[in-house]
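With one protein chain removed, the remaining protein chains of the complex are shown where they sit.
Each chain carries a letter (A and B) given by its place in the written order, and its residues are counted from 1.
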Amino acid sequence: MSEIIRLTAAELGAKIAAGEVSSVEATRAHLDRIASVDGAVHAFLHVNDEGALAAAADVDRRRAAGEAFGPLAGVPIAIKDVLVTEGMPSTAGSRILEGWIPPYDATPVRLVREAGMIPLGKTNMDEFAMGSSTEHSAYGPTHNPWDLDRIPGGSGGGSAASVAAFEAPLALGSDTGGSIRQPAHVTGTVGVKPTYGAVSRYGSIALASSLDQIGPVTRTVLDAALLQDVIAGHDPHDSTSIPEAWPSMADAVRRADVAGVRIGVVKQLDSGGVQAGVRSRFHESLALLERNGAEIVEIDAPNFEYAIAAYYLILPAEASSNLAKFDSVRFGLRVTPEGGGTVEQVMAASREAGFGPEVKRRIILGTYALSAGYYDAYYGSAQKVRTLVQRDFENAFAKVDVLATPTAPTTAFKLGEKLDDPLAMYLNDVATIPANLAGVPGISLPAGLAPEDGLPVGIQFLAPARQDARLYNVGAALERLLEAEWGGPLLNRAPDLSSHEMAAAEEGVI
Amino acid sequence: MSEITAEQVAHLANLARIALTEEEIAHLTTELGQIMQAVEKVGEVATPDVPPTSHPIPMQNVFRDDVVGDDVLTAEQAVAGAPEADGSRFVVSAILGEEQ
């Protein structure tokens, strides 16, 4: 395996800046890695070979001409297919958008390009970000690099797996109910959902507008901070974008220190419903933080238990409206019923053929929740629960600086295991959803491997809205302490995919 | 109240413009009933004294200046991704209903 792809984004950026590695070399190394392992992992829906190499050559040329760049310039990045990209297909994992090439770049994509980063391609996801396993992608599931028979999490399984499999140093993800953090948890990577409004949603194919947030998917906390520094900031194209300037998250990482930090443990999320190994790693991390000066406080958040119910009303309701635009008129798939049909019939046939079962399920659910006579009982009540969850956060943050929870109740489950049980699948998000309902930021970082199955376990920290820097402080501190114990990053213990590489080569896949 | 009938699901599918098959309707009727039963839980705490929250981060009066932007598309760009167009307009088959 090439040394270049083992580097963190920060290290690679520094080497490119120092002239030790060119952006073209870095990009080629990652494209080679994708070519050799993505047949097994299937993290990418589209690989932008030529475009990436051309962009890398351009950055190298401009740098040689003396242009000044930020710390991630020349570094390749993978982009979740939920973000529209000019000149690259953007499908959101759906058949209904197969082959669609948008005429514009999403704001976060524009910002990474302007920072000199190199888009490698588009990563796989559950269709329209509806799912926790990436099995709901219309283009087939992504496989967890730790165990190819297991899910990489979702909806952003492609971005997480690409980073965990060293196909990309970092990636962009989107998080509506945990789609960045839960994949990080099951793939031994880092994922951050910034404060709602910190990163523009312009160009992010909307799932639930009041919950969606774009954020970093990386292997280290510093890389996440560097990427958030690139993509955060006010965007006049997104009315919900926060206008105030942000402090540097990378600075927060470099100054990381947990001495005196009060960490709240939400008792409702530290229960018997959590897998033993997930829970033990969680408590070991807390103990480690406590030994290094943090104060651990138990917190009561009584309304968190209603968060999933509220989420599965608000999300489908907003999604049912957001996905109405996929009607076969202006873009996307058109299916005409046999013998022709009216535009109404063409729309209905196109949506029937273009949407997968989970998308249909949620659209119908959302249509029901908003329909006449049910609004107050469902959508209206869910919006009230949202207020109550916010109050729980307010009460908690009056006592502590950050909250800690296991990111998800279990380690990666087997592909297909929960596909027929939507309610069981929805429970994956129990710990991640409250942050989306309240708009507060959250981070998941590796806490170790569960003893019973040897699979990665994440720990989640949550901070008050606009206090993203606190996550980077605590996260970076814990990462440093854990890696000192482990003797290196957790991903060093991930299986070597080269056997799959060889197997694939033998089968003639590559 | 979470008793959901196949007729209701068919009606919802019509509102949502999805030509669900009979099997899908039958399957969704069962599933929807189960899911609604689980999410109805919100009613336990959503009392009249609790105000609803639509936006997680409260803001107001976010306006744009009345100035033409630099992202105006050409007709060619507009119809580039369309399943069917006549060069500058989108083509759709005959319309049954009327304007709302």
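Keep this in mind: a contact is a pair of C-beta atoms (placed from the backbone, for glycine too) under 8 Å apart; a residue touches a chain by one contact, two chains touch by 3 or more.
The working rule: contacts and distances are computed from a predicted model.
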- Leaving aside the chains on screen, match the unshown one to its UniProt name from "HEAT repeat domain-containing protein", "ABC transporter ATP-binding protein", "Sulfate transport system permease protein CysW" or "Aspartyl/glutamyl-tRNA(Asn/Gln) amidotransferase subunit B". "Aspartyl/glutamyl-tRNA(Asn/Gln) amidotransferase subunit B"
- Check each of A:2, A:292 or A:371 against the chain that is not shown and name the one that touches it. A:371
- Message: Among A:56, A:88 or A:205, exactly one should touch the missing chain; which is it?
- Response: A:205
- Note on the structure: Out of A:248, A:321, A:395 or A:467, only one touches the absent chain, namely A:321
- Note on the structure: Contact with the hidden chain, among A:5, A:34 or A:97, goes to A:97
- Query: Which parts of chain B are in contact with the chain that was left out?
  - Reply: 11, 14-15, 17, 54-55, 59-69, 71-75, 78-79, 86, 88-95, 97-100
- Task: Spell out, residue by residue, where the missing chain touches chain A.
- Result: 83-84, 90, 92, 97, 100, 102-104, 106, 201-206, 208-210, 236-240, 317-318, 320-321, 324-327, 329-331, 343-344, 347, 367, 370-372, 375, 379
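The working rule: only the chains that are shown with their structure count from here on.
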- Query: So what's the Cα centroid distance for chain A and chain B, whole Å?
  - Reply: 24
- So, in the complex, the side of chain A touching chain B is made of residues 100-104, 195-197, 210-211, 236, 239-240, 242, 303, 306, 309-310, 312-313, 320, 324, 327-334, 336-337, 340-349, 351-352, 355, 357, 360-361, 363-365, 367-368, 371, 377-378, 380-388, 390, 422-423, 436-440, 465
- chain B to chain A touching residues, read off their complex: 1, 4, 8-9, 12-21, 24, 28, 31-32, 34-36, 38-47, 50-57, 59, 62, 64, 71, 73, 77-78, 80-84, 90, 92-97
